[in-house]
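Every protein chain but one is kept in place in this view of the complex.
On to chain A.
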Amino acid sequence: MSSSLPPHVRLANEIAAQFAHRPPAEAATAIATHMKTVWDPRMKNALIAHMQAGAQDLDPVAALAAQHLAAAK
């Protein structure tokens, strides 16, 4: 992991690591809920944009969570 990642990507990956023990779909839902609860819209939007750009540095479960955020918009 490198701090050259954008802050929202780094944080999303760190959150995903906390939920890695849960099934991916369940984890993604929990992560998206967490982000909805405490993340500023510009961070959520930036994460969604990062996911939609197909970036490879986003944890797959975090990317799934970003999809949930995008769908909820």
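What we mean here is this: contacts are C-beta pairs under 8 Å (C-beta built on N, C-alpha and C of every residue); 3 or more make two chains touch, one makes a residue touch a chain; residues count from 1.
By definition in this document, contacts and distances are computed from a predicted model.
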- Unshown chain, UniProt name, "Formate dehydrogenase major subunit", "Carbamoyl phosphate synthase large chain", "Peptidoglycan-associated lipoprotein" or "Electron transfer flavoprotein subunit alpha/FixB family protein"? "Formate dehydrogenase major subunit"
- Where chain A meets the chain that is not shown, the residues are 1-4, 7, 11, 14-15, 17-21, 34, 36-43
